[in-house]
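All protein chains of the complex are present and in place, except for one that has been dropped.
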C-alpha cells in the first residue's frame, strides 16, 4: 500500500529510538517531549491532508516508477502540471500547519537526485539512477517521511572545505568499503529530521576537483548508528516546555519550525543508499537543481501559506478591535496581500516555464529565474508582512499577559474587563498570541535564510539573466548596431 | 488577405486626413510632422514584427471567426495559451519599439467587448455580439490598426457624470436615430489614436441607473466627421520638432508615447458600429474585463520590455565607463532585473490562472488578482529602475550636451576628448541620451497612470481577495473553530 | 541628598510590597522573580550611570526648583541645551541596558505636566502648578524612580470613553472627596511601573466636554491600596523563568522591556497628588506635550541606542563568521547605520528647534514635526535593522541550540566542533543569542507601537506642516500669484 494514514505515521515514529537532545535532555519518546511532539504532529497533519479526498489532486499522484498512487512529497515531477501541483501542495501544507511541511526538503532533494543521477549515469556510465530508483520505490511503497540535509556547518566562510582546520564542519567521506561508505561531519538547521523515517543527504554546494571526499549524496534512516540530533532551543522552546497546556501557545499544535544539528559520527551507508560519491563536477548541478525547485516552493508557496494565516488573523484582530474599516488598516492589509500574491505569482511562473532537465531524463524542473525571484521577494516581503501584522495587531501583541491568566480566579476577571473591545478578551488575546508567534518570533529571520539567504538569489539572478540579449535590443533601438 | 505589411499600413495612413493639432500646428500629413511620424513609425514596426517568421507564434494566430491567419492584436483569446501569447506579444513589442504598441489598448478592448456583448445578448436578447463579430471580421480581414479610448476627461472628481456642469467631460449620447447614434464629449490620453484606422470607444467606468447616456461602446474610423485630435506636447515634443535629425534623440525613431485628447463634436455612429448603448449594468463589467487583460499586458509585459531596454543600456553605460565589475553596480542591475521579472511573473501567473468568462462565451480572460499585482508592482518598480539607470548612467545622463555637438568642428573634438572613457565619447553620449529619455522623461509618471493608477489596483486587490478563507484557516490553526 | 546610588534604589525597592502578578504567580519579592528582577536591575543600572563622573553632563543637572543636583530623569527642560541632553540621555541609557530606561516615560510626563499645569493656572486660576511643583521637589529630593501611565485599555475603538459598555476601560473618576479623589480603571502596557517608586498617570488622549470624569492627572505611589499589576508574559518570560542561569539569555541581565496592566480598583489619590481633574480642554495639550518630547527621545535616541548594540553585535557576527569584508555585508551594515543615524538627526533637530511652551512658562519642548519624523522613521527603520541583523547573523540566529548545551559533557564538545568558524563556537553562539533576542523578539513590534503607532505620527505631520506656505511658494515660482 503506497499511502499511509497519519495514525500509521505516528505509530511508526513511536517505534523509533534516535538519539535526540533537546535543551539539556535526551528525548526518549518523540511524542512525549513537548517540543519534538509538535514537529511530529505537524508531519502527521501532512499525512492527514492526503487522506482527505478534496486534496487528492494536490497531495497525491501516481508514481511513474510503479504506477501506484503515492504522496506527492515522494514524486518526481514529470510535467509542468506536476510542478504546478507541487507548489500548490506547499501552499496548502503551510495554510494547514503554519510551520514546515517537514517532507518538503526531502521532496525537492528527490527531484534534484532524479535528474542528476540520470545525468551521471548517461555521462559516466554509473548506476546511481538505478540505485536511487530502487530506494525511491521503497520510500514510495512505505510512504516514508523523508527529510533533506544540505547545509553543512561550514566553519570559516573564507576557506574551502578541505582547508578547514576541522574537516568535520562538512559531512565527508572517511572510508570507502566494499559494502558501503563511512561518513562523518555536521549538517545544521535540519528541519524535521528527527521525525522523518529517512534523510537524504546532499553536498552543501558546488565542489572542485580535489574535494572528492565532500562529494556525497546518500539516504540514511532515522537513528542510524552514529547519528545524534541536537535540537534548536530558544524562548519558544522554553515556553512550550514550561507551559503545561499547548493551547496557551501561538501555534498551539504544530509549533515553530523545529530543526536540529545532525551529527554524523562515522556512520555507515551501504552502497544501495549512495547516490553520488566523489563526482565533484555534479555536485553544483545537484544542489542547484534542488535549489531551483526548493526556492519555488519555499519562497513562492510555503511562505504564501503562512502569509494567508497571518493576513487572516490580522483581519480578525482588526475586527475584534473595531478598526477593520479604517482606511490605513485596509491599505496595510492590501499590501500584505500584494506581497504574498506577488511571490505566489513567481512560483506559478516558475512552474509554468519549467522544462525537462536534463533533456531525456523525464524530470521537470521549474524556471530558475522566477524561482529565485519568488524567494528573494518573499524574504523582504515577509518582514513587511510581519511589520503590518504587528501594526494592526496592536500593542497587545507585544505586552499581552499569558493566555492562561484569563482563567485565574483573581486576575482573570480583571483581564476580561480590560481587554474586551468589539470582541471578548478571550478572542482578542488568542489572536494576539498567534500574531506574537509570528511578529515576535523566528519566522522573519527564518524565512530570510530558508532555501538560501537572498544574497544567493541575487547572485543567481545575475548569472541567469541574458544580458547580451538586452544589450542587443537596446543597441538596435538606439541605432548602434554597427558600432 | 488578413495580414498586411508595414508598408501597406504606412500607405493606408498616408491617405488619411484627420484633424490633428500638435503644438500650435495642424498636422496635415501624419508622416511628415516629426512628432506624429514617430507614432506612425512605431505602429509600422509592430506590423513588421508580424512579417518576421520567427515571431509568428507570438504575433499572429488564426481567427476563430474566419479561420484565417490574423495579427494577434485583433484576436479574441480562446485559451490559456492565447493569454500567454498575448502577454508575450506585449513583451516583444516593447522590446522592439521602446514605446507603445499602439494597437494594444484596442486589442484588450476587443476582448472586453467579445465577452460582454456575448453576455448582454444572452441576458437581454440583444444582437450586440453579432454586430461586434461582424465589425471584428472586417477589422481582421483588413488587418486594421485599432486603438482604444476609455479615459474620459472626467471634470470634477467629486461628481458623477450626470452631475457635471459640462456634460462633455464624458463622451455621451446626444441623439438616437434610426440609422445610428450621435455622440459628443472628450476622451483624453488616447495613445496612438491619430495613427490608427479605427478607435474602439468604451465607457470610462462603472455606471448606475440613470446614467444611460454615458453607457456607450462603439467603433469609429479615424477622422470621422466631428472628430479632432489635440496632441500632447512637452519638452520631448519640442526637442523632436527643433532638431532636424532624429538620430539626435533618445528613442530616435519611435519617440515617446504619443497621446491626444479626442474631441467628439456630434459624431455620427451607425448602428453596425454600436456595441453597447444604454445598458449601464454592463459597463462596469466591460471596463473591468478590459482592465484585467490590460493590466496583465501593460504592467506585466509591456513595461518589462521597456525595462529590458533600460537594463541593456545601463549595462552598456557601465561597461563604457569601466565600472561594470564594481559590486554595487552589479547589485543595482540585479535589482532592476528582479523588479522587472517579478512583474513578468505576475503576468504569466495571470495568464496561466486565466479562465473562460462568462462561462460559455469562449472568451478567456486572465486572473485579475495577478494582473493587478503585475501593474501595481511595476508602477513602483519602474521608478526604481529609472533611479538605478540614472545612478549607473552617471552625471552625463543629466548634464550631457547635444549629441550633434560632437560633430561641431570647434567643440566636437573637445567633447570627444572630454568624454572618452573605456569607450569613445560617441558611444557614451549615445547611451546617455537613451537613458536620459527614460530617467528624465515621461515614462515614470506614465507607467504609473497607464492601465489605471495604482490606487485602483489596490482597491481591486481588496475586492478580489478571499479574506473569509484566510480568516477560517487562521481560526482553525488557532483552535478557534467553535468560537 | 538629591542623588541616590543604584544600591540605595535596590534597597528601597526591596521594601516595596505591591500586588504583582506574573505568569500565574504573585511575585512577592521583585528582586527574586527572574522576570521582575530584570526590570529592577535595568532601573538600577540607570541609577549607576548617574554615579559615573564621565556621564554627569548627560545624566545629571541642577533643579530649577531647588538649585540642587538632580538626576536628569526628574528635570524640567529649561533650554535647548536641556532638550539636547535629554535625548542624549535616552541614547546613553539604551546603549547601556538594551531595554527601557524605565524612568523615561515619567520624565516626559513631568515635562508635559510642568507646561500644562502652568498654563491651567494662568488661564483658570487653579493651583495645579504649585501642587505639581511640590510633588516634583519631593521626587527630586528622594531621586525617585517615576514611571508614566498614559495608555488606557480603550475598549471598542469606535466609541468614545463615556460610550463604552464598561467605563473601566479608561481610568476615570469615581468620587471627588474633600481630601482627594477616588479613581478606577485600567492602564495597559505600563513599562516598569512595578519597579518604580511612583507612577504619573495622565489622560490617554484629547477629551471633549462631557468627558470630565476621564480628565485626570495624578501621581500614585507604587503599591497604593487598590492597585494590581498584571505583567506581560510571553516566550521570553518563560525562557527566563525556565533557565536557571540568566547568562543563557539574549539580554542576560536587563531582559526584555517588561510592562504590566495596571488595575486601579477605587484607588484614593489625595489632592496634593492631583494635577488635573476635569479640565477636558487641557488634556489634548497635556498629552501632546508629553508626546512631542517622548517621540524625540523614544524614536530618535532610545532606539538609536538599541541599534548601536545591534550594529555592534552584527559586526561581531560578521567577523566571527569571517565575512566582515564581503561587500554586501558592508552595504547592509551601512544601511543599519544610515537608518539609525537618520532618526538620531531628527531627535537632534527636534531639540535644536525646540522652544519655550507656553511662552512664559520657562518649559522647553522639542519641535514636534522633527520629533514625529524621528519616531516614524525608526518605526520602519528598526524592522529593517532587525532584518539585516538576522541576515548577517546567519541561520544560527534561528536554529541555534541552548547556550548551556555547550557545557553538556556529551553534546557540548560536538557543538564546539560544529560551530567553530573564524571564532570559537562560544563566541558565535553568544552573539547569535543576542541577535535572536532582537531579530526574533518583541522589539520590532514594540518599537512600532511605543510612543504611539506610526499612523499617529503621520496624522501629526499632516497637521503640523504649513501647506499654505508651500502652495504660495509654488504659485510664486509658477507666476500664478494673481490667479
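Order of writing sets the chain letters: A, B and C. Residues in each chain are counted from 1.
Criterion: a contact is a pair of C-beta atoms (placed from the backbone, for glycine too) under 8 Å apart; a residue touches a chain by one contact, two chains touch by 3 or more.
As the structure is a prediction and not an experimental result, all values here were calculated from the model.
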(message) Could you tell me which displayed chains border the chain that was left out of the figure?
(response) A, B, C
(message) Among B:293, B:436 or B:465, exactly one should touch the missing chain; which is it?
(response) B:436
(message) Which candidate, B:76, B:89, B:144 or B:169, sits in contact with the chain we can't see?
(response) B:169
(request) Using the touch definition up top, pick the residue from C:136, C:150, C:262 or C:348 that touches the left-out chain. (result) C:348
(request) Could you tell me which of B:221, B:401 or B:479 touches the chain that is not displayed? (result) B:401
(message) What does the interface between subunit B and the hidden chain look like in terms of residue numbers?
(response) 21, 23-24, 151, 153-159, 165-166, 168-169, 186, 188-189, 228, 230-236, 238-239, 241-243, 259, 261, 263, 321-323, 328, 380, 383-384, 386-387, 390-391, 393-402, 404-405, 408, 410-411, 414-415, 417-422, 436, 439-442, 444-446, 448-449, 453-455, 458
(request) Against the chain that's been left off, what residues of subunit A make contact? List them. (result) 327-328, 331
(request) Touching the hidden chain in the full complex, which residues of subunit C are there? Just list them. (result) 95-98, 247, 251-254, 308-313, 315-316, 330-331, 333-334, 337-338, 341-342, 344-346, 348-350, 352-353, 369-370, 373-374, 376-377, 426-427, 430-431, 434, 458, 461-462, 465, 467, 469-475, 477-480, 483
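We take it that only the chains that are shown with their structure count from here on.
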(message) I'd like to verify one number: the distance from the centre of subunit B to the centre of subunit C, where each centre is the average of its C-alpha atoms, in whole angstrom.
(response) 52
(request) Name the residues of subunit A that each touch 2 or more other chains. (result) 458
